[in-house]
Structure formats: C-alpha cells, structure tokens
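Left out: one protein chain. Kept in place: all the others.
Right after this comes chain A.
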C-alpha cells in the first residue's frame, strides 16, 4: 500500500503571485459560530440552525417544535403585508424598584429586539380578518406584567369594537413577579376583556404553545372558545417539578403535555405548526357571518 511516508514533502514555498490579495488586514480565522448548530431536545441530533428555521422552527428529523419568535410566527401566519401592529410603543417600567428588573428588561429587549413579551395587531389569514397576539419566550420567558396585560386587554377591546375574532398564541412562564400584585391583577383585567368580547358573540381561538403556565394559563389562555395546542407543549398552572415536590408523588408519564390534556378533554385539538395556517383559516371561515 502507498503510504504518506512513501512521498517526500514538497519544498515549494507559498506562491506569491506579486499581487496583494483583496482582503485587507488579517482574515478572520475559520471557526464554527455557536448559532450555526442546535441540538434538538426531542431526538438529540445536531441540526443546522438554517434547516430548523426553514422548517418553521420544527426539527426536520423528529418534528420537535422549537420555540418560535412571536414576530416570525405572526408574519408567517398572516397573508403577505396584511399584518399591522398595535401598541408597539408600550414598554414596562420598574415602578417597584425591584432588584435587577431594569437590567433584565434591558437585556430582554436586546435579546428579543422587541419592546415587550407580546406582539399584537390586525392581520388576515387566507383572507379572513382577525385580531392577533403572540407571546415571545425570549422576553423574560413571556411573563405577564402590566404592559403584557394591557396589550392583551386592548386587543380584545379593539376586536370587540371592530367585530373581529381573536387568534392568540400563548407562551408564558406566568405572572411577572418583578411587578408584584399588579401583575396578578392582569389576570382579572384580561379575563374581563375576553368576557366582553365573548358577550358580543365573537370568536376567540387560543393556541397554547410550549410552555404555557402560571397566571396566563389561569386567565386568557384557557378562555378561548376553541383551544388548540402545538404538539408536545407543556400546559400547566404549576409546573411538574413543583407539583412533585409538593405532593411527594411521581407524576404519570406525559403529565401536563398537550397530548395528555387532549386525552383528558382539556383541549379541542393538537395542530402541527405546518398545518396551523390551514386550520386557522378553516376555523375562521366557518365562523364568519354571511354578508
């Protein structure tokens, strides 16, 4: 067999073509940036971020649903150029001087490039007009403070005024503890708005995404006329670890997952992200009043 040792090393020096290369200064050293790959929590495979993003943030191997940025979700769901954002300039203040809250707000804004943990607005899904909101997990885990509560309340108030159905994507760690009791008050406030919207005979569809927990579950997330969820979503008031530690019992397998809740009758259906637009447009069409 021919081996490397059979060949002599070349004595040629690097050719200097007499022309400087175009790159000025030292070129960047080859390296694999952290954002290039992600590990799928579902199947454990290493995936290229671009493959996951192209596939609506769903693992191409095992269909694990990664979290989806709220803006991307709304833009990909609505008809092209049909989405108009509402209340984009509202942002939270640290009125309780809660330790570390200011820093957290700032880093969340930088990280998510959003002003708050929820984005709301008006859009059309396959031609059906509706009011929409979607929560963003990159902003303090989608926790509900005064601004989130206010924005959601306004969505329902506007929708009631304009006779629009509401489609909402929930994702939250619960009430924002940095805003104390005022954040808990948002549960009642949003629920009131949902009730008035409902009394006006209007449709509200919620899509519970991974994870929907705490005060959000206990208020507007579970108040939809039609409750849908994404596959594998954790839907809970208190999370499984908290319950296990409190009651000192092992929980059944798949407890609090969307599939478990569907089986127990808490949900109407589980819809994969790729079918979401189709399902929503179908539901909206069915509930449209004939002109």
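Couple of notes before you dig in:
Throughout what follows, contacts are C-beta pairs under 8 Å (C-beta built on N, C-alpha and C of every residue); 3 or more make two chains touch, one makes a residue touch a chain; residues count from 1.
Rule of thumb we're sticking to: contacts and distances are computed from a predicted model.
The listed options are "Branched-chain amino acid ABC transporter permease", "3-isopropylmalate dehydratase small subunit", "Biotin carboxylase" or "NADH-quinone oxidoreductase subunit E", and the UniProt record of the chain not shown names that protein "Biotin carboxylase". If you put the hidden chain back, the residue from A:30, A:100, A:201 or A:252 that touches it is A:30.
Against the chain not displayed here, chain A makes contact via residues 1-4, 6-7, 9-10, 12-17, 19, 21-23, 27-33, 36-37, 46, 48, 50.
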